[in-house]
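Sending over a structure as structure tokens; questions will come in a sec.
The complex appears here without one of its protein chains, the remainder shown in place.
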Amino acid sequence: MKFGILVNEGPYTHQASDTAYQFARAALAKGHEIYRVFFYHDGVNNATRLTVPPQDDRNIVKRWSELAAAHKLDLVVCIAAAQRRGLMDKSEAKRNAKDADNIAPGFRISGLGQLIEAGIQADRLVVFGD
Amino acid sequence: MTEEGAGGAAKRFLYVNRRAPYGSIYALESLEVVLIGAAFEQDVSLAFIGDGVYQLVKGQDTKALEVKNFSPAFRALEDYDVTKLYVEKEALEARGLSEADLVVPVQVVGAERMAEIMEAQDVILDF
Partner (left out) sequence: MLHTVNKSPFEHRALEACLKFARQGSAVLLIEDGVYAAARDTAVSGQVQDALKRVSIYALKSDLEARGMQNRVMDGIRLVDYGGFVDLVAEHNAVQSWL
């Protein structure tokens, strides 16, 4: 079965991203497909490669990047939500004349249409938030 | 049911609004999804439950807050063929509101009807 996942909260403050990650991992372990993980609202903060959590804590961003690399996951960050919150990739940084970019490997920035498309293409869409 | 451009049948999308506006960004960003999603020609419904009904209240004036008053955008939904707006009857009553207090025409429904509407969906988006 194809699952779509929506993550509405950032890392660490709420459990939403952790739960979504564990759900995605369990679904993959059962042989399901993750069609897309879409990050919206403060969920876009899951995509910053500048997080440096304490060594004895989990690295939420890195974990998503690694899961994406291992299973060719499509991790999509909403562009409108990302721009509001200071998340950008190289081309967005250039377009907005910013001096830095901060998107972690495995994530890409795109429009809200990608969320709707995930709803259309996936057999189930599961929302994680607070 | 209308046919979707990509070939498959349209899916039934329900946007569930349970939060008041301005205290958090969820209501505004939810509406942004609805407006973008309207282009996909799916079968779209909006549900306003609990504090979500406050999103539709007339007379919102956000000037002093220096944020955008997005309540007029609900009136534009009709232009996008988004016309199924369901409002929880008990939520309105509990808040001393009636249909006349809202910025757009809606269908006021009881809990049982709202539960049926939810049950009939393919995709439910909660923000």
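For reference, chains read A and B in written order, and residue numbers begin at 1 within each chain.
Assume a contact is a pair of C-beta atoms (placed from the backbone, for glycine too) under 8 Å apart; a residue touches a chain by one contact, two chains touch by 3 or more.
For clarity, every value in this text was computed on a predicted model and none was experimentally measured.
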Candidate in contact with the missing chain, chosen from A:Ala80, A:Ala93 or A:Val126: A:Val126
Interface residues of chain B (partner: the chain not displayed): 16, 18, 49-50, 111, 114-116, 118-119, 121-124, 126-127
Interface with the unshown chain - residue positions in chain A: 1, 3, 8, 15-16, 19, 22-23, 25-27, 29-30, 32, 123-130
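Assume only the chains that are shown with their structure count from here on.
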Separation of mean Cα positions, chain B and chain A [Å, integer]: 25
Complex contact set, residues of chain B against chain A: 4, 6, 8, 11, 13, 25-26, 29, 32-33, 36-37, 39-40, 42, 122-127
Residue numbers on chain A that touch chain B, as the complex places them: 6, 8, 40-41, 80-81, 111-113, 115-117, 119-120, 125, 127, 129
